[in-house]
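Note that one protein chain is taken out, while the other chains of the complex remain in position.
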Amino acid sequence: MSLLALDRLTVRRGPCPVVDDVSFTIRAGEVVGLIGPNGAGKTTLMRACLGLIPAEGRVAITGRPLAELAPAERARIVAYLPQEREIAWPITVEALVALGRHPHRRPGARLSAADRAAVETALEMAEVSAFRTRPATELSGGERARVLMARALAQEAPLLLADEPVAGLDPAHALDLMETLGHLGAEGKAVLVSLHDLTLAARHCTRLVLLRAGRLLAEGPPEAVLSPATLAAAYGVSAFHAADARGPIVVPTGRIRP
Amino acid sequence: MTPQRLVLPLLGAVTLALFAASLLLGPAGAPAGRSLAALLTGDNPALALVMREIRLPRALLGLGIGAALGLAGAALQGYLRNPLAEPGLLGVSAAAALGAVLAFYTGLAALLPLALPLMALGGAFAATLLVVGLAGVAGGALTLILAGVAVSSLAGALTSLVLNLSPNPFAASEIMFWLLGSLADRSWMHVALAGPFILAGMGLLLLLARDLEALTLGEDAARSLGIPLGRTRALALGGTAAAVGAGVAVAGAIGFVGLVVPHLLRPVVGHSPSRLLPAAALGGASFLLAADVAARLIAPERDLKLGVLTALVGAPFFLRLVWTTRRRLA
Partner (left out) sequence: MRRIVAILTAAFLAGSMPGPAGTMAAADAAGSGGGAEPPSANAGTGADRRPARVVSTNLCTDLLALLLAEPGQLVSVSHVVHDPVASPLHQMAGAIPENHGAAEEIHLLAPDLVLAGEWDDPVPLAMLESLGIRVERFAIERDFDDARANIRRVAALLGVPERGEAAVAELDAGLADEAPPWHERPVAVVLGAGSWTSGAGTLTDAVLAAAGFRNLAAERGISGMGRLSLEELLLAQPDLIIVGDTYGTPALAEERLRHPAARGLGRTRRVAMPDNLWTCGTPLLAEAVAMLRAEARALATERANLAGRGGR
């Protein structure tokens, strides 16, 4: 089932469009990696998918137009993990993860048993149960990233949009987080994740979407999208390609200047 | 979590005790038992008049305005995600004060008893409209703060101008003393005027509980959780304008309550923005009632102004905050 369908999505801010005529679809079970140079429009695209900014073209969530969905309903279907890891107040990790249950709770109601179960599962999946009572602002960068991921997981939404969730994480935690996303795909959910690490993208995503200057440059299986020609065109880099039992290895090694 | 469950009942008890103190203490110097009897049964007509027409409205205003200030401070700090925010930041207090000062200057305050509070309320709402207009529909927290500072500065400058141009030194000193804030000699008329706005404003602000919790994650994440931020902004600004504007209209400019009380109570409620709201309301009521009692006990013949007392408490509070922050960061 198509969870997210973009049809000619365009976002204008000034003379040049930031996202230009992008169309693709994400189905249940897919982990789609959104890659491209800085300023390619990845974050803008995600925000447009949520309706956070005005856009032209069509966005459909589970087949229904975005505009038709009430905010609360949309929040039950799409979870968003923004790039800015803002936590305004030093509430406990547990309380912060519980914020993900907002779309499922009635105003003024206490946490139900289902809510608490979802929070527990999310804490375990993100491996942050150990510090559930610590103030969320007193965590290291990696811990904070995982706690915020737990919040998004607690939403139990079929579609997750994650904007650079592995930025700043050490290799172990980065691998853990990508594996968590893989599990979501295996459970039948769908994930759109933007990232810069090409090897992680190649090994953990079922499909890649490559943006450059707002336009969709390439789409498809990782091996196809991460070909030397595409890398040169999109990033202006040459790379070392290899593979092991688990998947491809792509390491950028040099700059190609036109 | 058990100690946290005691917070609201405890604050409620303190507020009640201070309300009683505000009722029973005053320049008349009558013993508590007689005052209470006079209030309830009406015997001893002079004392009953004092209790029913002077003390009771004054205590109610202290309770209501204090609660409004505390709640608005907590709501704004939660909405703007800034622990230094306070009701005056959005220009509401300064504009309300300007409205009142204009009522003095034009002489309307002398002609119509309700002219002053009504013009103050008008100022508060005008400021809110101006802030929203300046910040724009899509303006985030920073834009709002900037717009609020601009409107505050403008209102402050115009108030100074009115003071400068006042026709006689008496009018100038009248305005100045009014601006310092006081609940002396307020009557049921003031309660009737400010009460509905304070209650309505506080009602709007209490609806923000869920929104403020979600805003802990930032505006984008909150919107992704289904929070309609347009409605959040309307509640925050509208509620503040009504509740705080009415308070200033009746009692003058009383600062620091909306800043200090949420700060003090935030650790007690686990830093949760939603749990802070009712706690800050009770805390603000207690703070203002205590200040009003102190104003009557410390130097009754000198007529200490409420705003002076709250500022005298608030400034050392800030010094302490700077000190502990320094030690923590060092």
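Quick notes on this one:
For clarity, chains are labelled A and B in written order, and residue numbers in each chain start from 1.
Keep in mind that, in the parts below, a contact is a pair of C-beta atoms (placed from the backbone, for glycine too) under 8 Å apart; a residue touches a chain by one contact, two chains touch by 3 or more.
Please read these numbers as outputs of a predicted model, since none were measured by experiment.
Across the entire complex, contacts from the unshown chain go to B.
Of the listed residues B:50, B:180, B:193 or B:207, the one in contact with the hidden chain in the full complex is B:50. Here the missing chain is touched by one residue of B:26, B:148 or B:181, and it is B:26. Considering the complete assembly, chain B touches the hidden chain via residues 26-28, 30, 45-47, 49-50, 53-55, 110-111, 113, 168-171, 173-174, 177, 184-185, 187-189, 300-303.
One rule holds for everything that comes next: only the chains that are shown with their structure count from here on.
In this assembly, the C-alpha centroid of chain A lies 44 Å from the C-alpha centroid of chain B.
Listed in rising order, the residues of chain B touching chain A in the complex are 81, 209-210, 213-218, 220-221, 223-228, 266, 270-273. Contact residues on chain A toward chain B in their complex (touch as defined above): 47, 50, 52, 70-76, 78-82, 84, 86-92, 95-96, 99-100, 102-103, 107-108, 135, 148, 151, 155.
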